[in-house]
Structure formats: structure tokens, C-alpha cells
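Quick notes on the structure that follows.
Note that one protein chain is taken out, while the other chains of the complex remain in position.
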Amino acid sequence: MQLGFVSAILPESTLEEVFAAAAEFGYDCVELMCWPQGKAERRYAGVTHLDTARFDQGAAEETLALADRYGVAISGLGYYPNPLSPDAAEAEGAVAQIRSVIAAAAVLGVRRMNTFIGRDWKLSVDDNWPRFLQTWEPIIRFAEEQNVQVGIENCPMLFTDDEWPGGKNLAISPAIWSRMFEAIPSTHFGLNYDPSHMVWQQMDYLQPLVDFADRIFHVHAKDVRVDRRLLDQVGILAKPIEYHTPKLPGLGEVDWGRFCSVLGDSGYTGPVCVEIEDRIYEGSLAARRQALQLSSHYLRNFIPRLPR
Amino acid sequence: MQLGFVSAILPESTLEEVFAAAAEFGYDCVELMCWPQGKAERRYAGVTHLDTARFDQGAAEETLALADRYGVAISGLGYYPNPLSPDAAEAEGAVAQIRSVIAAAAVLGVRRMNTFIGRDWKLSVDDNWPRFLQTWEPIIRFAEEQNVQVGIENCPMLFTDDEWPGGKNLAISPAIWSRMFEAIPSTHFGLNYDPSHMVWQQMDYLQPLVDFADRIFHVHAKDVRVDRRLLDQVGILAKPIEYHTPKLPGLGEVDWGRFCSVLGDSGYTGPVCVEIEDRIYEGSLAARRQALQLSSHYLRNFIPRLPR
Amino acid sequence: MQLGFVSAILPESTLEEVFAAAAEFGYDCVELMCWPQGKAERRYAGVTHLDTARFDQGAAEETLALADRYGVAISGLGYYPNPLSPDAAEAEGAVAQIRSVIAAAAVLGVRRMNTFIGRDWKLSVDDNWPRFLQTWEPIIRFAEEQNVQVGIENCPMLFTDDEWPGGKNLAISPAIWSRMFEAIPSTHFGLNYDPSHMVWQQMDYLQPLVDFADRIFHVHAKDVRVDRRLLDQVGILAKPIEYHTPKLPGLGEVDWGRFCSVLGDSGYTGPVCVEIEDRIYEGSLAARRQALQLSSHYLRNFIPRLPR
Amino acid sequence: MQLGFVSAILPESTLEEVFAAAAEFGYDCVELMCWPQGKAERRYAGVTHLDTARFDQGAAEETLALADRYGVAISGLGYYPNPLSPDAAEAEGAVAQIRSVIAAAAVLGVRRMNTFIGRDWKLSVDDNWPRFLQTWEPIIRFAEEQNVQVGIENCPMLFTDDEWPGGKNLAISPAIWSRMFEAIPSTHFGLNYDPSHMVWQQMDYLQPLVDFADRIFHVHAKDVRVDRRLLDQVGILAKPIEYHTPKLPGLGEVDWGRFCSVLGDSGYTGPVCVEIEDRIYEGSLAARRQALQLSSHYLRNFIPRLPR
Amino acid sequence: MQLGFVSAILPESTLEEVFAAAAEFGYDCVELMCWPQGKAERRYAGVTHLDTARFDQGAAEETLALADRYGVAISGLGYYPNPLSPDAAEAEGAVAQIRSVIAAAAVLGVRRMNTFIGRDWKLSVDDNWPRFLQTWEPIIRFAEEQNVQVGIENCPMLFTDDEWPGGKNLAISPAIWSRMFEAIPSTHFGLNYDPSHMVWQQMDYLQPLVDFADRIFHVHAKDVRVDRRLLDQVGILAKPIEYHTPKLPGLGEVDWGRFCSVLGDSGYTGPVCVEIEDRIYEGSLAARRQALQLSSHYLRNFIPRLPR
Partner (left out) sequence: MQLGFVSAILPESTLEEVFAAAAEFGYDCVELMCWPQGKAERRYAGVTHLDTARFDQGAAEETLALADRYGVAISGLGYYPNPLSPDAAEAEGAVAQIRSVIAAAAVLGVRRMNTFIGRDWKLSVDDNWPRFLQTWEPIIRFAEEQNVQVGIENCPMLFTDDEWPGGKNLAISPAIWSRMFEAIPSTHFGLNYDPSHMVWQQMDYLQPLVDFADRIFHVHAKDVRVDRRLLDQVGILAKPIEYHTPKLPGLGEVDWGRFCSVLGDSGYTGPVCVEIEDRIYEGSLAARRQALQLSSHYLRNFIPRLPR
């Protein structure tokens, strides 16, 4: 495995500064954010460390050379929109950019692109299904042509009132993943697995490492604390943010030793990228750099520093 | 405490047969269902063991005499509709019948009426709030006049697709109860507390016995089993019925010894009525009678048989 | 479900006395022991409450009439030898008697026969396999012809030095059951499931109720206490009896509420027969009668007394 | 084992009424309180169901005949004072009455007398030791002469401010029992074991059943609930009554199935007497009779009703 | 947060050596011990790294310059006597020195002073209360004038026979803190919170981080192991040291990931100072330096190395 981080946490940094931070804090790799240029619509979105709109072979070589200079690899390209938005323009834009990022990943030779399935959050899973098939079959066919693995993150995207009740991403549970992979049976369609969402959804976060071993293309290392006293007041039917708090790895309920143990034994040898969404470490660039330093130090207890 | 059962489980029985069954299976009391005459709209609904439409002093005396003949008390009158239904006619009908049941309880001298708050299940709690106030202030004022305690059951009423996402009853958690009781501060407004809904909503079902000690007017004894293997597949954002199963007391996760221990120490001396919604025991009258026998036998481990 | 007991605990009683005890202690049914007449070779063996050697239609009618007189049913016929014994004569005798008991069950119309697979305890499972197939294919074929379900108890039969290391019964775990049922795919080949053996073998005793729902033909209600202080001294590689103690239901680690809950929801409606192997209750007939009284009283918390 | 109760809960009843209650509620035996006639100095004290001051052979025969008439046995004689009180007169009185009760037990042929060691509660265990030896060596010698087993209850007697900090009974833990039994090595010196005190003192209540198997002369069945929320506020250095509540068996934290399981396997065949100190069941004679009915019903899940 | 240590562990070192050790082992800050010059009366007491008797502006500047030279901050000044000692001279001396340390903290600009409330250990909390008020109201008034926060450590100071039964510090539990802060309502009166004392007192050590969020002025990082086998022998009424052992962070039962997680989310941004009282690491200066190295390394898994 290689330890990395998601570049969204350094929105004000240039690509070179991102690579430099990775090297400084002992990371092996980075997942680069590839939002289209423009204004972010929510926290952690809208970051463009690699502009896929104008990404040709030359840009790819420059990018790889820069990474190489800092001894850092690119774990994958990331872009997390809502391709099933009820707003047709938003959905179309998302699909177009997903294709653009897949193409850039192919040019770059990274071969991993991470994103969301999306969802019309006012409809049930079943009612979203026809549009899921219609939208995603062509994307995955394109990814096969480009030989890029598309890893869907398992985040419910259900935080604010605007996302109630269904959230903006269908791919939240093993039951739904199985249904997705049966519906679109491609070896290029898999998961960008984040154990923290399993924790607060009260699911076993270890067994999927076994059951979906050949579908895990990329891993996010985020942690979470479920506050029992809060949950006791509101119950699981409340908005999730009322009872859980995203945290850095080691400051939550994921048992990272056990996680890395099962992940390794399932045959996974890819990147594990820290995703920082801990509000305590978001107030300033200095605080976010602390978060990067701390997460690297902590996870190095379970992921070796030496290259294989 | 007195051990009883909810009469909805014997829809084909006459009132006398209900009292006879209570006596036969060693119950102290019964909560009588008071739906308006007509067709049931869902399981467990539509049962009329006491017809409040034509309930005068004479009917009350007859009813009490009949109960007395079997040595059984009436724990309260129950009717569980959706008074906040988006269908205005349904909501109005529900409110009218609630008032009718309250009036009947007063005539009968039972002084406990149990029901739901209701909810427009497509709207958030906040968006339901104005209508909650508008609907419930007059009902509770009327209950005060009649000197009848209104106990709201804490069931989310979220089982089928038709109830997704919000369910048909607002009163599901301590946070919402507190808000309700602050908004309508009446000593006649309280809870018909069912611990099983707390269990599958992952809330502590004991602490509310302390925190809401003076608000618990009536108790339902239902149990529930949360199936971890199923929950691991679908997570808490799935429809609740995908991962939990209502069961008889003793066949679920409620620790009834602990429950009765804390309930008693909180000063509660009222009825504890078995509510049977266990599909294994629903196939026939014989099976439902088994359920009544079994539940009585089991709960008598924690509630004494002798009258005080 | 029907609550019963295994008649082996009353070796000195006549068949009528067995039925009388069942009635006295509130049991619905009895599993009758059918060892061939002769001397018992180990504890709990050698009991003959129904002699299959001379069992014709007339005997069957008499037996059923006697049961009927006491209002008790026969849950099945039981005989637990080692049909894979390395002693060829013992193995042949066992197979012959198994066939005889199957035939008697058919005559009696009970249609359940319970036994062991057997094992050459000095050989591995793999090394026993060819003989398992050779011995059991004809038996199951015969059972199909007789329309009798053969329920294999999941007891490892590993107690004394003479049974070390493998025990005298192959059918000890879900992995082996699956292999058995694949090798001999018959609807008449199933389990007489005893949760206590799962407990001390450190296996989940609930999940098989789901996974093998259509294979559970009969259930034994035995309990067990694993003594951590003893296990801490010797470990799981020691002889099992060094760290666990068979107990009556309610005096061990099986959660009988949960067990009956999952068993019922898996669709099981058959007999649950108490098997008494608790040394505290074996010293005298009076003590064994205490055990029957206590087990019936305890399990009636989870199994209704009324007939369906 | 025989199920009984401690007669202190029926202070207003005559001896015959005590036996009648035992018979009515299905108890096998009773522990009779033997305080000297006079005024009680604390709750549960001062009850005299058997007046040892004037107890000769004739009185013994009458008592046994009365017990026999109700089919009830006497499990032992009980008297629980402070024989190490700093008030010399109180201590002397206690010792004199202990001897009187021992003598009565001998006359009665019951051969079990239960009491406390006592303590000067303002002194440490060590500082009480010389007086313990001086007081108890003669008592135990006398008990040996009378062939009566003296069972010391393991209650810390630390409830009110007047008992702070040490409580009024030294014999509270395995460490102190070992020291006691080494200091006065007599087969007539043992325990009247009550698991509930172990629970709130945070000690394993099962292992002593094994470690002190030959010292357990009598057992009290009392239960207790430790309230975590209260303990979290005050900690174990607070007065014990601030965080725990004595309860009836089945309404607390003792696992009675496990308790009776280990107790039986340790060779114990004596009485298990319910001691009622649950305030919910103390308000009236009717409530205390409820407690007797409930405790008997509950414990009969683990102790057979039939005589051996 | 800043990671520091309590200087008491280096009694033989000069102030400069203390700062040097902090720098060498990667600490951000140090809590300096300020006992009056003289002989220590117990372990960990009597250390004087900053002599408040002769501490003027010049001394303050020198001290800060020295700290600065090693890149280390001063987290607070510490002095832990018994200001409520029954020995009036001892109590008066303690109060005088507490005032002297508060004054020094003000001169130094550190604004945090840590100490104990004290207690007459032979009296109950209630009996100590009048003297608590009389002693502490003037101290806190003085602290307000000096604008120094006084953090009371929550150590029961109950280890030896000389401290039995009440210990030498009243401020041991949330219940008492609430009472203290209500009695003397000042924003300069708070806690120097050490989770280890909560653990062995069997209290939740996380919830106070939320409930007393605005009262936590300073944190001690000490750990503890409760030995169940020992506790099972002696119970919670024994002297605490009979069943628990103070340990370095990471070698005990505090979950430091969870602790730092909740602490941070409660808004705490102050110092977390390792307090070393682990006998394995006390035998020599070398061993104590090992302890400092190990504790720093371990806690850096949860507290970032970078300055904010």
C-alpha cells in the first residue's frame, strides 16, 4: 500500500506545493482534485489541482516530472459531483467533466478516476435506478475504452437540509454496490472505499474488504466519531450530522490496525489516501498542515514507510 | 404496574371475548381500540372494541361491568391515525375521532387516551411544526377540559414505501418530545412509551424513563430484533424494515428486567400493555392466542401477579 | 414449535411412564430412544423406549394410542451410534439399526429419525470421506423411500481419551454440513440441531438457523457453560471437557430468547426437545425429574404452552 | 437447592403467617429473624420471628411442627448486629444474642446461624483486627460445640453517614474472608453469600462460588442495579447508595442463570433465600407480598420446584 | 493543543536542563513545579524549578528567554499541597505559597496556576465545605485580580494509610466540581483535568470534556491500569492502590485517540502535559528520560508536532 492524501484540503496551494507538502509530511502519493475551473458549490468541492480541460500529453509529462521531482506518485484523479442531479444542466456538466477526468487519467497513465454515482435526493433508490443505468452505462463503456478504473466513493452525501432525505450519491451500501455491479458488469467499475461512512451507517466496515476485494480500486482514510449521547437524543432517523463528527484517522472509531490488516490480506496493494474533513483542523492553512502531519504520523503505524 | 395487552390483536373478537382472553391469560388490563367503524387502512388499524360514536354513561357502565365480571381493568383507549396527513379530509377525520375517544375516556373514567401526533411524511420535522401546533393545541386543551391524559406513542410509522422518508408520526425521539412539551406545556400531554422503537433507532431506551418520568402515561411492551447481517448490507439509511423485525417481549433485544427495574424506580405505577406485531404469531387466531399466553408468562417474571 | 424432551434421561421408565412424565411437566412431545436391546456402551446410550426390532402396524397403533392418552406427541425416533466406526461389526450393526429405526418411523408416521454420521476418530475428515459416502448414500436413499427425514445431530462426540482426537461424528460444523449436503443432495438429509455444541466450538449458533433453514428437521435444547478460567489454563487444543460443562437450558450461555426468535423467523415450526446431560441433575430419578420440571418451566418463557 | 426468603420482610406477621406466606408463594424454606425483643435500630432490623430468649426443646418441637404443617423448612436463623461496635454495651449485647441464636439453632436442629462480623467503622480493617480475633474466636468455639455453622453475610453495611467510612461489617471481600478463615480455622466458620454486594463493589460474584465452595453455608438472593449515569457523576469514593439501588432478583445485574449454574456445579445443595430490600416493594404489606410472589416466580426459572 | 510534561519528574535537573529535555524529546511546553524551597513531604512533591519567593519582572524575563532559547513554552505553574489540612500551619503555608505562585504566574504572563483544593481527610465532603469556602473565596478573588486561571487537579490524593479515608483533595468528581463552581462562581476557577483518576474511580472520562468544556484550563496526560484480578479480591472499598497502577500514556486504559478527539471538539486548544508516576520508569534519571521519550512519541499519534 501507499499512503497518500486527497488534495482538496489544500485549495490555495499550487500543484507543486501539493507535491511538496506530500514530501514534507512523508506521503507516498496524492489524489489530485480535478473540478472544472469555477466557483465551488460546497465545502471540499471546486478544487482544481489538475485542469483536465486543457490536458494533453505534454501537460501529462510535465505533471509526472513535477511529481517525480518530489518523489511522490499520483494515486488517482478525483472529481465528486452529482451526475444524477434533478437539474439537467448540472447533471450534464458533471457527466462531461467525469469523461474529461477519465480521459486525463488515461493520458497521465494513472488509470484511476474517483467520483460519485449521484442521486436525485428526493427520490427513492428504485426511482433513481433507470437514470442511473442510462447515465452510467456510457460512462463505464468510455472508461473501459480508456482503460481507466472508475472508483465510486461510498459517501451518502447527506449533510444539509438541501440533501434530505436521500443524499446525493446512490452508492452507499453493499446491497446497492452488488446491484450496481450486476447491472453494469465491468471490471472498470468499482469502489473508492471510505470506512468512515460505514461506521456511522452502523455497518461492518471490514467485511466489504473481503466481499468486494476485486472492486476496491482506491481507499480513502477518513475517520468518524459517533456521539452516543447525541444519538440517544435524536436517533438514526435524524440528519446524520446531528450525531456524528468526521475526524482525522486515529481520532475516531475506525480500528486502523484491523482495517489495514484485513485490507492487506484481501490482496489490496493500492493507495490509501487521507481525506481531511475534521473541522478542528480546517481553520487555517497551518491547521490543515497539522492535520496532514498528524495523519501521516498516525497511519505510518500500520502502513510501512519503505517503498516495496 | 399492571400487565395488559392492546386489543388490536383480536380484531375478530367481541369486547367480551377480549376481556375473557385477558382473564384466561392472566392479564390485569386491556387497552381498547377505538377506531371509527369502517375498513382498516393498514395492518393493526381499524379495530373497534369500543365504539365512541355512541358512547354514553349507560354504555360506560355496561362496559365497566363487563370488565369487572372478568376481573380485568381498562388501561386506556387507543386510536392511532395520522392527524397531520397531507390529505385534509383524513386529517380532519382523525382529529374528530381523537376528540371522540378523549370524550369517551372521560365518560368511562379511564382518563388515558393513546394516539400518534401524525406527520406529513414528505416534509421535514421543521416543516411539519406549524401544523403540529395548530392541530394539537386545541386537542390538548380539550383533553385538559375532559381531564384525560393523552399519551403519544413513539412509533416512527415508517414501514412501507408509502411512508418514506419521514413516517407518519413526529414524536419519535427525546429531542422531539422535549420540543413538543415545551411548545404545548400541559400536564395532560405525554407519552405512550414503547421501548422497541428506541432499540432499532439505536437510542438508549432506559434513560428516557428517568428523563421523562412525569410524561410517561402508558407503556407498550413490544420487542424487536435488529439483524446485524442485514444491517451490514443496507445501513441505517435503508428502510427500517429491511434490518429489524418486531417481536414478542422476550424474543428481542429489550432487557425487560432492566426495563421494569428502571421504570419502577422512576415512580411509574401504571399499565404495561403487550402490543403484538410479531408476524410468526399472526397467521391465525390460535397463533395470536399463543402470543398472548407467551407474553403474559414471560413478563410475569418482572411484573407481579398479585394486585397491590 | 412444540416443547419436548429426549427420553434417554429416563432409562428406567417404561414408555408409558415417559409419556406420563411429559404430561406432568407440561411437555408437548418426546423424542423416543430406539437403541437395540442390549447393554449401553456409554452414558446416555443404550436406552430402548421403542423396540424397532419387532415394530409392526399394530405396535405403532398401540404406541400412538398410548401417547394420545397422555396428550403427548412423538417428535421423532432417536438412535446415536457410530456408523463409521473402525470396528466393522460395530459399524454394520449401527447401519442396520439406523435402517430399522427409519422403517419404524415410517410405520409410526412420525417421519423424523435422528442420529450421528459417525467417524473413525483417528482419521481426518478427508480420510473419513470415502467411507461416509459409501455408508450414507444407501441410508439416505432408503430414508427417501420411507419418506423419513434423517436429522444428524451436530455433536462432536469428543469427550473421553477413547474419542481423541477426532470424535465419533463428522457433522460438527457448517463447513462440513455444506460438504455433506452437496455430496448427498437429498431433501431427506438434514440436521438435528443442538446450539450448545456451537457455543463451545466458538461458533455463532444463530446464523445456521438462517443459513440451513430448510435443513433443520429437529432441535435439541441443551445448554453449556464455558469456564473462562479453565480455558485460560488449557486452551482450545485441550480436550473439550476440560473447559466446558453441559447444562440445562437457562443455566448456560445460549440466549434462548434470541434462539427461539431467530428459529421462528426462519420458518421452523417443529419440535424443540430438551436433552439433559447436566451432571448436577443426574444422580437420581428424583433429580432427573427436577431437571425435566425446571427445563420445561424455563423454556416456556420462549415457547407458548397453547397448541396452535 | 431450596428456594426460601428472609423473614425480615414480614415484620408484622406472626411465625405462622410467615410459614403460610412461604407456602402460598411456592417457597421451600424461610430464614427466621431472631432479634432480641425490643425496638429496631435500622431498616430490616429488629424483627423477632423466633424468640431465642425462651427457646427450649418444647418450643423447638412446636416450631418444627408448625413449619411442617405448611410444608416449609427453616433454612437458618438470622441476626445481623454489630458485634464490634465501638459502643461496648452494644457489642456485648450483640455477642450475647449471637450465642443465644446459635444455641437456639442447635436446639432446633437447623445448624445454620447467619450474622455479621461487625466493625468499628471509623477504624481501618487492620485496626479492627485484634478485636475481631478476641471477639470471634470464642463465638466460633461455641458454634463448634453446638455444631452450628456460622455464616457471615458479605454486606458492607455502609449506607448512611453514620456508617461512613468503613461500614459496620468487616467481611466484605475475598481478601478479607481468606484472612478471617486463616485466623480462625474452623469448619463452622463460613459465609452467608449475597452476590449483590459483590456487584456494586465491582467484584466478580461467580469466582468466589468456586474459590470458597466449602465455606458457603447459606445464600441470600438479592439483586442490585448500578446506575452508570449516577456513578459517572460521583465515582466509587462517594457513598455507595449514591450510585446503586438494591433490587429484587431479576430486576438487577446479577445473572441468576449463571449464578445458579456455577453454584450448583460447585457442589452447593443448600438454601437460596430471597432478601427483599427493594424500596419499590416496601410501601405496604401488599407490596411486600407482591415482591415475594414475583421473586419466587422469577427464581423458579433456575431452581426446580420439585423436592429432591 | 500543545504537548508538554510536568517538571516534577526531573527533580535533580535545573530549569535549563528541564527545557533542554523538553526540546530533546519533542515537547512543546512544560508545567513548572513551584514548591517552596525545602524538603519534599511525599513522592513527586517538593520540586522547585521556579522559586516564586524571589520572582520579579527580571526573573520572569530571564525565565522566558531561557525557555525561548530551547523553543519551549511554559504551560503553567504547578504546586500541589493540602490547603485544607487539619494542621493549621500546613494549611496556612499552602495558601500563602498558592498566592505566591499565582502572583508569579501573573508576572510571567503564563496565566495558568495548577493546584489542589485540599481536604481534612478524616471528615466528609460536607464537613469540609465551610472551610473550603472560607479558604478558597479569597484565593480565587486574588486570582481574578492577577488574571490567572486556577486549575484544580482532580486527583483524590488517597494512596497511603495516612490519607484514609477521604484523601487530601475534595475536587474528585463532576458532582463536587459543580458544587464548587456554583459556590464560587468565577471564570478564573476551573480544572487541571487528569483522565486517569476518572478511570479508576469508574467514571466516564470523556463526558466531562463536554460538560465542563469552559472549565478545563489545563490537562494532565497520565494513564492507569485497573487490575481486574486484584479488584475481584478486594473491591472498591479497599484502598485504591490495591487494585490500580498509574502508568504512562498508552500503557493504561485511557483511549487517547478518543480523548484527544473529544477534547479538541470541545474547543480546547491548551496544553496537555504528561505526568509521569509509573514506578517502572522511576528508578533512575535514565529511566525517567525513557518515560519522557516514550510518552512524547506515543502522544504524537494524536497531537500534531507542528505549531499552529
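We just call them A, B, C, D and E in the order they show up, numbering each chain from 1.
Everything below uses one rule, namely that a residue touches a chain if its C-beta (ideal position, glycine included) is under 8 Å from a C-beta of that chain, and two chains touch if they have at least 3 such contacts.
All values derive from a computational prediction rather than experimental measurement.
A.B. asks: So which shown chains sit in contact with the chain we cannot see?
C.D. replies: A, C, E
A.B. asks: For the chain left out of this view, which of A:Arg99, A:Arg179 or A:Arg300 touches it?
C.D. replies: Spelled out, the listed residue whose C-beta touches the missing chain is A:Arg300.
A.B. asks: Just the residue numbers, please: which parts of chain E touch the chain that's not shown?
C.D. replies: 225, 229, 245, 247, 250-252, 279-280, 284, 286-287, 289-291, 293-294, 297-298, 301
A.B. asks: What does the interface between chain A and the hidden chain look like in terms of residue numbers?
C.D. replies: Per the touch rule, chain A residues meeting the hidden chain are 207, 210, 257-258, 260-262, 264-265, 300-308.
A.B. asks: Considering the whole complex rather than only what is displayed, give the residues of chain C touching the chain that is not shown.
C.D. replies: 124, 156, 158, 161, 164-167, 172-175, 198, 201-204, 207, 228, 231-238
By our rule, only the chains that are shown with their structure count from here on.
A.B. asks: Show which chains lie in contact with chain A and also with chain E.
C.D. replies: Per touch definition, common to chain A and chain E: zero chains.
A.B. asks: Is the contact between chain D and chain E built from the same residue numbers on each copy (over half shared) or from different ones (under half shared)?
C.D. replies: same
A.B. asks: Averaged over CA atoms, how far is the centre of chain A from the centre of chain C? Could you give it in whole Å?
C.D. replies: Measuring from centre to centre gives 53 Å for this pair.
A.B. asks: Taking each chain's centre as its mean C-alpha position, how far apart are chain A and chain D in Å?
C.D. replies: Computed value for the inter-centroid distance: 64 Å.
A.B. asks: Determine the centre-to-centre distance between chain B and chain C, using the mean Cα coordinates as centres, and give it in whole Å.
C.D. replies: Centre separation, chain B to chain C: 43 Å.
A.B. asks: Please output the residue numbers of chain A that touch at least 2 other chains, ranges allowed.
C.D. replies: Where chain A is concerned, no single residue meets two or more other chains.
A.B. asks: What kind of graph do the touching chains make: line, ring, star, complete, other?
C.D. replies: Shape of the chain contacts: other, as it matches none of the listed patterns.
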